[in-house]
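Note that this complex is displayed minus one protein chain, with the remaining chains in position.
First chain written, first letter: the chains are A, B and C, and each begins at residue 1.
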Amino acid sequence: MGFKAKLRSIVDDNTTKKGKIFDYTIQILIFTSLTAYAIETLPGISDLTKSILFWIETVCIIIFTVEYVVRIFIAKNPFKYIISFYGIIDLLAILPFFLAVRYDTIALRAFRIFRIFRAFKLIRYNKALNRFHLVAKLIREELILFLIVTGIFIFLASAGIYHFENAAQPELFTSIFHSGWWAIVTLTTVGYGDVYPITVGGKIFTFFILMVGVGIVTIPAGLVASALTKARQMEEEALLEDIKSKELIQESQKESDNSNNN
Amino acid sequence: MGFKAKLRSIVDDNTTKKGKIFDYTIQILIFTSLTAYAIETLPGISDLTKSILFWIETVCIIIFTVEYVVRIFIAKNPFKYIISFYGIIDLLAILPFFLAVRYDTIALRAFRIFRIFRAFKLIRYNKALNRFHLVAKLIREELILFLIVTGIFIFLASAGIYHFENAAQPELFTSIFHSGWWAIVTLTTVGYGDVYPITVGGKIFTFFILMVGVGIVTIPAGLVASALTKARQMEEEALLEDIKSKELIQESQKESDNSNNN
Amino acid sequence: MGFKAKLRSIVDDNTTKKGKIFDYTIQILIFTSLTAYAIETLPGISDLTKSILFWIETVCIIIFTVEYVVRIFIAKNPFKYIISFYGIIDLLAILPFFLAVRYDTIALRAFRIFRIFRAFKLIRYNKALNRFHLVAKLIREELILFLIVTGIFIFLASAGIYHFENAAQPELFTSIFHSGWWAIVTLTTVGYGDVYPITVGGKIFTFFILMVGVGIVTIPAGLVASALTKARQMEEEALLEDIKSKELIQESQKESDNSNNN
Partner (left out) sequence: MGFKAKLRSIVDDNTTKKGKIFDYTIQILIFTSLTAYAIETLPGISDLTKSILFWIETVCIIIFTVEYVVRIFIAKNPFKYIISFYGIIDLLAILPFFLAVRYDTIALRAFRIFRIFRAFKLIRYNKALNRFHLVAKLIREELILFLIVTGIFIFLASAGIYHFENAAQPELFTSIFHSGWWAIVTLTTVGYGDVYPITVGGKIFTFFILMVGVGIVTIPAGLVASALTKARQMEEEALLEDIKSKELIQESQKESDNSNNN
């Protein structure tokens, strides 16, 4: 086994012991790095804490950079990896640091936000995603239709409430776009209370919007439940067929044994 | 193929290339028209923007009018199309403009709202609605029952809280109708915070109303989930039967071939 | 057919034409009576309106009383009807009026609330309740367990937040009972905003309570969805068996016909 294959067994394969250690190390580093990022935003942290956080950040970035380079090196098609979803995430996780070091200006603050992309790196290492992938595939069409219908519904709600409330509360329901904030906060049932109808017409309109809207909001739960039931069934059937084909192989082997014996 | 049939293949049929182009054009126009409508409501827009928006509106309306006339022309039964759901939507989408042009008065503002009906035109072009249609048919009875029970429950909640809170907050719980606003905002769990019980009795009453009400609110999700599972199953069975009948045809063909050969 | 049987076919049976007319009449009267009850609570209604509402009320009550007496008269076991769920509802719907007429005092106000029981009368006439009855039976045990767990959870949340927030907000989190109001408003995700944690400990506690609590709140939706799927399946199996048994009967008839012919 060559050096490249050895590396691959550590970085890509998380069934081997070394692969597992590598995976957990990277996961702990991502978690550490994200925590450091969050602590950095706390007001009134001391200079000592700042420099500790900077060192943690630097160490994490170095390891992530090494990981990125290794992943390019071991990839069968390096270019394909670079433009893949995880390749871009891996790059975006380290890029802000190098840009910040090179252009140590006010732009640093803006690029800091890209560090949150590291959070996405956590998902790669989870193998339980498969069923959700199947579910996502099963409900893709319905989900798109749901988003279109929801979009239309939010527009209708915004335009409607604008006509009812604009005269009474011009500073809150200034335009259809401003009313859109009310629509999303109401239809998701968050209801902060910063904006709500006060006219009788607006309240009656909200009544009907909520009666339909709450029904619409429950559709994704139904979609997921139905698709998960289907996914479970498909997995079971695949398992059953697996067992059957194994039995068939055993039977045919026995038969051939018998015929050989005969 | 006559001119009428040709037109029909473009306007009604979205499987042909020309039909697809027509569909996407109309969809983009609806989207543009709705965006223009929303921008118009923004305060402090310049006269230039206003005139651009007016031209966009006019162009959209002309195309929608042509579309409406063509649809009447190609329909096998023009009257049936005019009084159909989509026929009415198509008319309501253009009517306000012509009314506004003819009676350029204050009534214009009131008719503007009908422009939002254009949003409904977006739904026609989506073919993924079929399963939802099946689901809607499966749960129709339960949904009606659910709406009746919800209606009764909202009335009970309104009447109950009115008796508990009317004395303490007469300006918020003025009558059962006013209390209805509290009931709908609470039972949908929006909870703006503009109106809530302050008496001990009202709070305990809200406790029980919420315990039952939250359970009621979850029923539509259950209905949709169960009906989607059923719809999937029905589709599969239809598919299986399709396959079986094809196999039967093939078998009978083989048999007849065999008997012919014999 | 005697007079009693004739009456029974109108009052109890809603498949006959007269039965349907009777049913719809009663339903419209209940609706009218409830609307009148709600209008009565509006402040500043004129004396004329008041007297009209009183006459509507009186007519409704007379008809409901006649209905109650007729139902006792036609019942095979009058006593059983009187102590049945609907019997009690029917009585509670008319009782407050007679009590108010006899004791025209301040107690009238308190008894008024019982008039909302008329709303329950609306449910009797709906035949789509059967599936929900089956669902209710299927999930009864789980629902009871859910209510127990929810009860314990609300207690834990109330006791926990009391210890975190009592010192900081003694007027809102005065005792575990007062904190219970916060618990129910938060766990049902209503979130009025009249009471919320302000200490860091209370906020972190709320975080964990919500993570678990929102999961708990979704269980009823799951229960209903799963039970509805089961109920549909049971109905279908019952239908299939019905068809099969009919076929068996037909086959056995044919066989007996054949044997007779032979």
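Rule of thumb we're sticking to: contacts are C-beta pairs under 8 Å (C-beta built on N, C-alpha and C of every residue); 3 or more make two chains touch, one makes a residue touch a chain.
Keep in mind that this is a model prediction, so the values were computed, not measured.
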| item | value |
| --- | --- |
| Candidate in contact with the missing chain, chosen from A:Ile62, A:Ala168, A:Ile184 or A:Val212 | A:Ile184 |
| Sole contact to the chain not displayed, among A:Lys4, A:Lys18, A:Arg232 or A:Lys246 | A:Arg232 |
| Subunit A, residues in touch with the chain not shown (by the definition above) | 34, 37-38, 41-43, 112-113, 116, 119-120, 122-123, 126, 128-129, 131-132, 147, 150, 180-181, 184-185, 188-194, 217-218, 220-229, 232 |
| Residue ranges of subunit C at the interface with the undisplayed chain | 141-142, 144-145, 148-149, 152, 155-156, 158-160, 162-163, 166, 174-177, 186, 189-193, 196, 203, 206-207, 210-211, 214-215, 218-219, 221-223, 225-227, 229-230 |
| Subunit B residues that touch the omitted chain in the full complex | 189, 191-193, 218, 221-222, 225, 229 |
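Keep this in mind: only the chains that are shown with their structure count from here on.
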| item | value |
| --- | --- |
| Rotation in the CA alignment of subunit A with subunit B, degrees, nearest 5 | 90 |
| Interchain centroid distance [CA atoms averaged], subunit A/subunit C, Å | 41 |
| Rounded Å distance between subunit B and subunit C, as computed from the means of their C-alpha atoms | 29 |
| Numbers and ranges of subunit A residues touching at least 2 other chains | 189-193, 218, 221-222, 225, 229 |
